[in-house]
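Only one protein chain is missing; all other protein chains are in place.
As written, the chain order gives the labels A and B, with residue 1 at the start of each chain.
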Amino acid sequence: MLNVKKFNHKHLLGLEYLSKEEIEIILETAKPFKKLFTRSIKKVPTLRGRSVALLFYEPSTRTRTSFELAAKRLSADTVNITVQTSSVQKGESLIDTAKTLEAMKADFIVIRHFYSGAPHILAQNVSSSIINAGDGFHEHPTQGLLDIFTIKEKKGKIKDLKVVILGDILHSRVARSNLWGLTKLQANVVLCGPPTLIPPEIEKIFPNVEIEYNLEKAIKNADVINILRVQFERQLEHLFPSVREYSLLYGMNKERLKIAKDDVLILHPGPMNRGIEITTDVADSLNSVINQQVTNGVAIRMAVLYLLSLNTTSTKL
Amino acid sequence: MKVILNEKDIKKIISNLVKKIIKKYKNLNKFGIIGIHTNGVYLAKRIAEKIEKSKKKKIDIGFLDITFYRDDIGYRQNIQSPKETEINFDLNNKDILLVDDVIYTGRTIRAAIEQILEIGRPKSISVAVLIDRGLRELPIYAEFVGKKIKTKPNQQVEILLREANLEGDKVIIYSK
Partner (left out) sequence: MKLLIKNAIVVEPSKNLEKKQDILIENGKIIEIKENIKLTQPHKQINANNFYVSAGFIDIHTHLREPGNEEEETINSGTKAAAAGGFTSVFCMPNTNPPIDDQAAVEFIMLKAKNEGLINVYPVGCVTKLRKGEELTEIGELKKAGVVAISDDGEPVENSKIMRRALEYSKMFNLPVIQHCEDKNLSKGGVINEGKVSTMLGVRGIPKESEEIIVIRDIILASLSKGFLHLTHISSKNSIEFIKQAKQKNINITCDVTPHHLVLTEDYLLKSPYDTNLKINPPLRTEEDRISLINAIKDDTVDCISSDHAPHTKEEKSKEFDLAPFGIIGLETLFPLCVTFLYYKHKVPLINIIKKITNNPAKIFNLKNKGKIEIGYDADLTIFSIQEEFIVSNFFSKSSNSPFIGWKLKGKIKYTICGGKVVFDSTNPKDPFYENKNFYNNKK
């Protein structure tokens, strides 16, 4: 039996900082929240009176909506601050913006930022609980958690599963959070993409992770394929010659799906570039759990908000 | 530490409770039992079983976790790991019997009632407990009480049930 008392974090900045047991506590806690979704009233009063500020410096539909829904289903109040409407454009610094939210007594600040480490800056400068909703290409812990939750829900376990993370790993915070979480839960992770999209010295951080440039080899006997979005906006120079060539080498299509196990799960953090990294027939196939990922995302975020609310006095990362 | 009820006492108390319950609820088609995690679930199952045996009728039973409805989140006292709420029957227009092991401040029952009302609209809700230790902080009332005992706030009343306790059923009391 998992004991929530063992989860003693005030902030969620990345899965790097969580133990295997702490990750499992979040996954278990998400289950009763998911159960709520079958009720007509999907709301519980758990965080009544608390407030959650959603500070988004980067456009995001699903993550922001998912956090907002999670907070609202816990009866917390939410405020949205997006870069287009806030004083950020007038040149206010990140710390000043966060201090303002702190002064308004936001219990949680959920931050999405173009640059890695922005959530750390907040955690060091304000007293609110900070939840990283994706920073640069560092981490996106709730996405990693919901991916793992979805895999576990379908496969019953994580240990010893062959999980392929496919595509633009270099620029992917989703890949990093998946890597930390999956390796802590002892999955066999394979990274697949062109050498130019594999982060430097990744093998020094995850010595048991396999790197395979060839897609066909990588997905052989795979239990799970997590397909990453090609992040055109982050590339400073051409890391692959053309979208056409990328799609030919690494695009996931029906033919290639046959190489993996019959019951392989297809995950994608969204938004999808259909026809580039994933074809429509794969995205909409029976193997695809992309929509379940979205549903589970709300439950995971509720679990995270709930667990962090138990530890507002902790100072751990 | 003092044992105030042993296995035999508890068996007797449950039998008496069941008798009273059967007496009150005439229409078992419109009846359901909901146990509050964790001991309440065990007791609810025992009560339902006895009613089913005596009336030869399947009783609707559900389990309720009130963690998300607690009013002390963030104070880090007595945090329980949340468990799943499972109520797989229609609550609407039913007479609901809410079962827990002990009634004390009344806050747990308050949270349970709140949650039940969000799930559906029962015709009535009544409460059955093994022990009423008094010291209520809210105007909450248990209709079916196994045993009433006088306690002080610094005392702990612990109900050990065989479903989770190797030594069988007993109720102990001790000072904190």
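Rule of thumb we're sticking to: contacts are C-beta pairs under 8 Å (C-beta built on N, C-alpha and C of every residue); 3 or more make two chains touch, one makes a residue touch a chain.
Remember, it's a predicted structure, so these values are computed and weren't measured experimentally.
Contacts of the undisplayed chain with visible chains (whole complex): A.
Residue A:E139 is the one among A:E24, A:E139, A:D168 or A:E277 that touches the chain not shown. Contact with the undisplayed chain is limited, among A:I95, A:I211, A:I259 or A:M272, to A:I95. Across A:K31, A:R48, A:K72 or A:H120, the residue that sits in touch with the chain not pictured is A:H120. Contact between subunit A and the unshown chain involves residues 16, 93-95, 113, 115-118, 120-121, 125, 135-139, 173, 176, 199-202, 204-205, 236-237.
In the analysis below, only the chains that are shown with their structure count from here on.
For the pair subunit A and subunit B, the distance between mean C-alpha positions equals 40 Å. Considering their complex, residues 1-5, 25, 28-29, 31-33, 35-36, 39, 41, 43-47, 74, 306, 309-313 of subunit A touch subunit B. Contact residues of subunit B toward subunit A in the complex are 65, 67-70, 73-74, 76, 79-86, 114-115, 118-119.
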